[in-house]
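Every protein chain of the complex appears in place save one, which is left out.
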Amino acid sequence: MGLYFRLISVQIRSQMQYRLQFVVDMLATMLISVASFFTIAFVMQRFGSVAGWSLGEIAFLYGMVETSFGVMDLLFSGFDPGNFGRQTRLGRFDQLLLRPASITLQVFGSEFTLRRLGRIFQGAAVFFFAISLVKPHWTLPHLLFLPFVFLSQVLFFGGLFIIGAALSFWTLEALEIVNIFTYGGTEMMAYPMHIYPSWLRNFFTYILPAIFLNYTPAIYLLNKPDPLHFPAYTPFLAPLAGFGVFFAALAFWNYGIRHYQSSGT
Amino acid sequence: MPPIIQVSHLTKYFKVSVHHRGFWGAFRNLISRQYRLARAVDGITFQVQPGELVGYLGPNGAGKSTTIKMLAGLLVPSGGEILVNGYLPWRERQAYVAKIGAVFGQRTTLWWDLPVIESLELLQYIYRIPGDRFRRNLDEFRQVLALDSFLDIPVRALSLGQRMRADLCAALLHDPLLLFLDEPTIGLDVVAKERIRQFILHINRARGVTVLLTTHDLSDVEKLCERVLIIDHGQLLYDGELTSLRDRFGGKRRLLVDFAQEYVDPQVEGAQITVREGSRVTYEFERNTITASGLISRLSELYRIRDLEVREPEIEETVRRIYEQKLLENH
Partner (left out) sequence: MLAPLFFSLASRSFQRQIAYRAAALAGFFTNFFFGMLRAALLAALYNARPEMAGISLAGAVTFTGLTQAMIGVQSLFSWYEVMNSVYSGAVAGDLLKPMGYFRFWLAQDAGRALAQFFLRGLPMMLFYAIFFRITVPQTFGQWMAFVLSLGLAWLLCFAWRFWINLAGFWTPNALGLVRLGFILLYFFSGFLMPLRFFPDWFVQLSAFTPFPYMVNTVVEIYLGVLQGPQLLQALAQQAFWAVVMIGICQLTLSAGVRRLVILGG
């Protein structure tokens, strides 16, 4: 862990050398998210609701996912598939292999992209906007559950990044497929999942358990009806899904490293 | 002493996809993809004793880098055996790499935006180098590599030569027994090359570090290595002393002369004229027929010389000659 914090501090100091660039980049990151949220907020003024969910409830889903993805994007920057793949082609991964320290730890410490803070700030703002609109009547169990949902989402998205990074040992060209699950996943999870066609929803239920990370917990936290008729315990599967995807990803990552060492690039 | 590097029947195969060219070729790539098996390293065997300084030569794409990567534990062999310093490099990675150093060409191991000294301190932490040993080594390398002028400068602002010096220092702070260098002088000017070579000799002689270096600069080898390995198409063509390589396969050396005036036909015994452009004449000569100084003194007796230069045969040419003479069969 000491090594991790040293590596991260290097990354932070490096980025602070380019302060203006950092500010512009952070603003840009923030504005993209702001633009998407304002668009849906504007359009909902016309339409009223999204399949029975009000603007505040949509903002809750949206804010949760944006914040957790932003936090993941910061902590797991080293695994960002596109960047990791390019760095590996340039020989950076070989440099890590030459050092007597855990590979995974070194990749965690190899990037810490501070401009992702822009997304976190924006996501948090939308989240609190949602709370102010919805005014949920939360009891202690709700409040205790919320951080677990958040952590599970971070681990879930982090797992997807790790899988993408591992895939880049085989191919860079097909990496955009990973974007379907990461960036597509956030886009999808920002809205109530019952709006999607059933085959798509089933994929994100049984193959990749995205539905349990935001939608079903929100049904519990916002006390919404469940048109999909999941069992009553379903909202509480979030930690299982989050940790499950994360550990499966780590296993695949180790397999990817073995492949890299037998094939090179 | 047992060998520090033992390599036997080492092979490495890669799958390479075949691309079609041109406009319709692009469409064909869209539809089908074919593979062929490339043998990057094809059954090589050698040993290196502790304290040796060995040059590993060959043209581009001969399999040099692949071998080095397998020795450094970055690649797993397809077949054969490697034992370095008592380790299987790829299997016991962390324990193994703690005792080796490696510098791969123009890729720096240092942190791009950090001052050199902070990168070195971070490496001290990663390699768990005791403080007194770190300071002792750093003091020595600062002197030999003349690092002081740029220790506080971020790596991104260093010249290529400075960066190579910093990288060499970084690769040796933890007292490795073995140092792998992949093209350590590539892209450097003459002065920088010389400094790097002096340092490599220093750590080999004074510290007894075993060095294996790849290069396609023959003058690196001449100044550093007593022993060379030559590889081409993944196979070892030559393993032996540099001097005997020269004598047997050196090929023709060339003497480029710029005469003080134009001579009609400036012949000299023991060398043939290959190019003539006014007062500039190129001679070719065999090393076992006449020495360079012998030829120069003969020429200067006959003609007035303004300037001259001796050119050694290129490593590519030497390798080609070895290949042509089918050394493979009696090796």
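Letters A and B mark the chains as written, and numbering starts fresh at 1 in each.
Here is the rule we go by: a residue touches a chain if its C-beta (ideal position, glycine included) is under 8 Å from a C-beta of that chain, and two chains touch if they have at least 3 such contacts.
Since the model is a prediction, treat every value here as computed from it, not as a measurement.
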Of the residues A:Ser14, A:Ser36 or A:Thr104, I need the one that contacts the missing chain. A:Ser36
Among A:Ser9, A:Ser49 or A:Asn202, which residue is in contact with the omitted chain in the full complex? A:Ser49
In the full complex, which residues of chain A touch the absent chain? 18, 20-21, 24-25, 27-28, 31-32, 35-36, 38-40, 42-47, 49-51, 171, 173-177, 179-180, 184, 187-188, 191-192, 195-197, 200
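To be clear about the criterion, only the chains that are shown with their structure count from here on.
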Could you give the separation in Å between the centres of chain A and chain B, each centre being the mean of its C-alpha atoms? 45
Given the complex with chain A, which residues does chain B contribute to the contact? 14-15, 66, 69, 72-76, 78, 90, 93-95, 97-98, 100, 102, 104, 107, 109, 111-114, 118, 122, 125-127, 154
Contact residues on chain A for chain B in the complex? 2-3, 6-7, 10, 13-14, 17, 90-92, 94-95, 97-102, 258, 261-264
